[in-house]
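Removed: one protein chain of the complex. Kept in place: all other protein chains.
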Amino acid sequence: MDFSYDARTEELRGQLLAFLDACVYPAEPVLAAQLASSDRPEWSIPPVVRELQAEARSRGLWNLFLPGELGAGLTNLQYAPLAELTGRSVLLAPAALNCAAPDTGNMELLAQFGDEAQRKQWLEPLLNAEIRSAFAMTEPEVASSDATNITTRIERDGDDYLVTGRKWYITGAMNPDCKVFIVMGKTDPAAEPRRQQSMILVPRDTPGVTVRRGMTVFGYGDADHGGHAEILFENVRVPAANLIGPEGSGFAIAQARLGPGRIHHCMRAIGVAERALELMCRRVTERVAFGRPLAEQGVVQEWIAESRVRIEQARLLVLKTAWLMDTVGNRGAHTEIQAIKIAVPAMTEWVLDKAVQAHGAAGVSQDTPLAQLWAGNRTLRLADGPDEVHRRSLARRELKRYREA
Amino acid sequence: MDFSYDARTEELRGQLLAFLDACVYPAEPVLAAQLASSDRPEWSIPPVVRELQAEARSRGLWNLFLPGELGAGLTNLQYAPLAELTGRSVLLAPAALNCAAPDTGNMELLAQFGDEAQRKQWLEPLLNAEIRSAFAMTEPEVASSDATNITTRIERDGDDYLVTGRKWYITGAMNPDCKVFIVMGKTDPAAEPRRQQSMILVPRDTPGVTVRRGMTVFGYGDADHGGHAEILFENVRVPAANLIGPEGSGFAIAQARLGPGRIHHCMRAIGVAERALELMCRRVTERVAFGRPLAEQGVVQEWIAESRVRIEQARLLVLKTAWLMDTVGNRGAHTEIQAIKIAVPAMTEWVLDKAVQAHGAAGVSQDTPLAQLWAGNRTLRLADGPDEVHRRSLARRELKRYREA
Amino acid sequence: MDFSYDARTEELRGQLLAFLDACVYPAEPVLAAQLASSDRPEWSIPPVVRELQAEARSRGLWNLFLPGELGAGLTNLQYAPLAELTGRSVLLAPAALNCAAPDTGNMELLAQFGDEAQRKQWLEPLLNAEIRSAFAMTEPEVASSDATNITTRIERDGDDYLVTGRKWYITGAMNPDCKVFIVMGKTDPAAEPRRQQSMILVPRDTPGVTVRRGMTVFGYGDADHGGHAEILFENVRVPAANLIGPEGSGFAIAQARLGPGRIHHCMRAIGVAERALELMCRRVTERVAFGRPLAEQGVVQEWIAESRVRIEQARLLVLKTAWLMDTVGNRGAHTEIQAIKIAVPAMTEWVLDKAVQAHGAAGVSQDTPLAQLWAGNRTLRLADGPDEVHRRSLARRELKRYREA
Partner (left out) sequence: MDFSYDARTEELRGQLLAFLDACVYPAEPVLAAQLASSDRPEWSIPPVVRELQAEARSRGLWNLFLPGELGAGLTNLQYAPLAELTGRSVLLAPAALNCAAPDTGNMELLAQFGDEAQRKQWLEPLLNAEIRSAFAMTEPEVASSDATNITTRIERDGDDYLVTGRKWYITGAMNPDCKVFIVMGKTDPAAEPRRQQSMILVPRDTPGVTVRRGMTVFGYGDADHGGHAEILFENVRVPAANLIGPEGSGFAIAQARLGPGRIHHCMRAIGVAERALELMCRRVTERVAFGRPLAEQGVVQEWIAESRVRIEQARLLVLKTAWLMDTVGNRGAHTEIQAIKIAVPAMTEWVLDKAVQAHGAAGVSQDTPLAQLWAGNRTLRLADGPDEVHRRSLARRELKRYREA
């Protein structure tokens, strides 16, 4: 268990911190202003993101998430502290570095499971941030954390597949630059439970695709990163070559995608919590009530101490998970990946709640990032399966240890 | 301690339940559609509210909150279960019955402390729902839960007062029909702490008043009830007759206003929790995951049982508080008023969180009321002073009992 | 819902408060000394209890728990605030008033289900505190909260029954004055689940009865009230007339017994919490750390405020439950009886934990009652079925409401 930051990590951390200070934090109010203005096409990515992307790329801070030759080639352990730093300005920094969900997961998926043509057509422009992509898994009508519940159909029809189904909370898909959807559906509902599903690439402009509306998250449309779409697929015809991997491999690919996806979310969530703690500390130092700064009130001090204690523990578990993924693979790190999925968003939610409380009305407003961060973080207790599903699964593995012993 | 619902209460409950079933619940999707459409003047109250108001009034369900001859003349204990029922559709029912905050508090204030002219000019149209009103207390720059921190000035200038200051989170004030603001400011910063403040009526269209922007609450603009405004008062000149009560009475009036205001909020919050529990129960009965309805999963059953247990306790404390206010007055019920302020929103937040979790993505979306209810309820841990202030005060009284004994 | 204390209740409260002040609190150190001394027969009730019983009886504070002519004839609502007061000195006051578990439940059971001979032989001396009794239900080998799991056999053999089984945590049974055990066992394991069980009276000195050892509760032997015995029943022969009610009625009788039993426990637990809060308030007023009394530290104030808020809610729910039992019967109050079983011990545990923390080392010691109260209260989350079983059952009833609607 060596979680040390090696030389490469330290160097990139230094560069990233400098980039945050010089470019990203100053861009936060610019983003807010551009989002509030009605001058740009609805749901399009605000121009400030493009500018930051150019700057980040010129600084070598690009595609850090992607292992192998196509990306920065970092290990999970090297990337973890960098992803955490992007969480400090989570609406801007991940996008600026081309390290934002869901594109990161989609790029990994294409790099790992896409064939050459698919990589050429979709991965290359994604790596250059020329387009964005979405991952269409969740369905409104069923508990889709149980993959056997998925109702979307992907049916073979000659040289094509016909895709039919309804998806929602497809993050990023309201953005017109989001040019392709990776759709999860069933090619063979009669197969064994984990061989029924496949994934297929559906270009945005394919006939039969209707991007219906933007779903909200506690009142936020999340226009900054392309919102969360409800999408109708009605007899959408795509070439058979659009299938990713063989028929029936959808479940396995989804599992493979989720490991890194979860750890990225958790890394960033640590950064979110650090930002919230910093904002809380600054606020309570400035505000005076009943004759003393809030910072001297015992209850506020408990919040701050507990926040620090919880963040430290959560970060270490994320680092251990990253290290395990690097050393024994995603399967070997299965328990830890579930553990951080359970622990980290809950921790960040707690810290954010206290930071909101310390800010009074400002905490729930658009004048601090706290409320929006809270809403985004809250979805992590649901996304990729609710915590309850993961606890059940983790408990079963724990119990098995003793039954076998 | 007799919390029985008397005959009048039972009769009104029956009428209100019938009105909810027949008119209010069916109007919920209409409200959502009208809010989503851009056909009406920004921030104006959607037409469906007006229609419900007419219907409610014709049914005798009007101004139920107001004691005395001007209103329905109910006691707090009689009104409590009715207010709870309005909480079941909290975006519509309180407004429909002309029992929505902040107008309720303002009407009580005018009825109790306004002079005849003030009542004539402002209370009458409010009682008829011809106009709406706002209460301008909270300031962005200071911890205004400590009234000595208030920086807004109300300075005598001949026969007038000049009002200068900045307020925010002034609920309802974005609505153009909100014609008057009751502004809290200092007439004498040199007086003893609780005699520095006064309240004054400022008509919306007075020169120097700038309604700057709508503040958001976790992404919600709350356009359905006139939003939450930031308002600038720059040398706003109003006649001296606009002062409510004598100079220096602002703190005392605010205290008098807060008692009923808090209990109304808490009554409605119980109704919100009941609605959330009902939605949760219905949802988990329908959804199946891993081979069984969610309703049969132990963790979900714990949520439901705990919700019921917590709601029951909170309701009883609210009823006791109402009964105390009726029998020994607001001062005598001071501890209990603080106790419900602490206990009820926290309870409702817990139930809403579980209901959101049980709904998955739908829980955070615009397709169920849960996320918006959560956001509105979250502000109750901050509004009228954060919980921490109330806990401190309640503890001091508790400690005093033993020191005196 | 009228929870008012009527004239009789107020009168008894006054008498009980006077008795506590004059006799019970002063006897607490006496009890501790007698328990620590080795002068009396092991497990026998300390003499101070006998003295208090004589005094209480002479003051008319006797058998208050028992409805009907045999006892004080109080309703549950009348008894509730009195039981709460006994909880303020829970090691002495209930015993002093002959209102201590498990005798209260046993006396009710005999009054309700015993035949004349049984009442004559056992109920009379119990009502006079000449003997004590135990209720032998829990078994070490099975989850006996599920009555179908019970393994103890009660087999007919001519004019007798033979009882065979092992029981533990039989409260009071180490006391040699505990002359009779009410044993739950199966007369017909083949009957339908709720008709398999019967209850039978087993005198302590019957051959085949072995009182094996005293079980401990977090290190406490609870010698003050006869400990908690493990008892072996080996072919214990008792006359058939010792059966309580007809064969197969054991489950129903147990259910009937549990209702009042639970509410008595909860009433007393409220008193325990009040005592803990009082001790905490006194302690923090006296202790100084870092230049200020603990009472002025924000964190301690939060504990005190939360304690008050939680106690108030719990008490109201207990009173409502008592009122319901009086007005609609134990069956009609089923949900509320479960609700207080879940809510009250958890509340009291929370208050006790904070009181312990406020006392430092003294809190875990024999020099304050807090640690022993904590241990006794902790068992209430397990006794008569763990909370989890009650939550499950309560949730099912809640869910049913919506399925039927």
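For reference, chains read A, B and C in written order, and residue numbers begin at 1 within each chain.
We take it that a residue touches a chain if its C-beta (ideal position, glycine included) is under 8 Å from a C-beta of that chain, and two chains touch if they have at least 3 such contacts.
A quick note: this is a predicted structure, and the numbers were derived from the prediction, not measured.
Student: Pick out which of A:10, A:192 or A:312 touches the chain that's been left out of the picture.
Tutor: A:312
Student: Touching the hidden chain in the complete assembly: which of C:166, C:282, C:381 or C:397 does that?
Tutor: C:381
Student: Pick out the residues on subunit A that sit against the missing chain.
Tutor: So the residues of subunit A touching the missing chain come out as 1-5, 277-278, 281-282, 284-285, 295, 298, 300-306, 308-310, 312-314, 316-317, 319-320, 335-336, 339, 342-343, 388, 390-392, 394-396, 398-399, 401-403.
Student: For the chain that got dropped from the picture, name the residues of subunit B it touches.
Tutor: Residues of subunit B in contact with the hidden chain: 297-300, 302.
Student: Contacts of subunit C with the missing chain: which residues?
Tutor: Within subunit C, the residues touching the omitted chain are 138, 140, 142-143, 145-146, 149, 168-169, 215-221, 287-290, 294, 297, 299-300, 356-357, 360-367, 371-372, 374-375, 378-379, 381-382, 386-389, 391.
We take it that only the chains that are shown with their structure count from here on.
Student: Per the centroid of Cα atoms for each chain, what is the distance between subunit A and subunit C, given in Å?
Tutor: Whole-Å distance between the two chain centres: 53.
Student: How far is the middle of subunit B from the middle of subunit C, if each middle is the mean of its Cα atoms, in Å?
Tutor: For subunit B versus subunit C, the centre distance works out to 43 Å.
Student: Which subunit A residues touch at least two other chains?
Tutor: 297, 299-300
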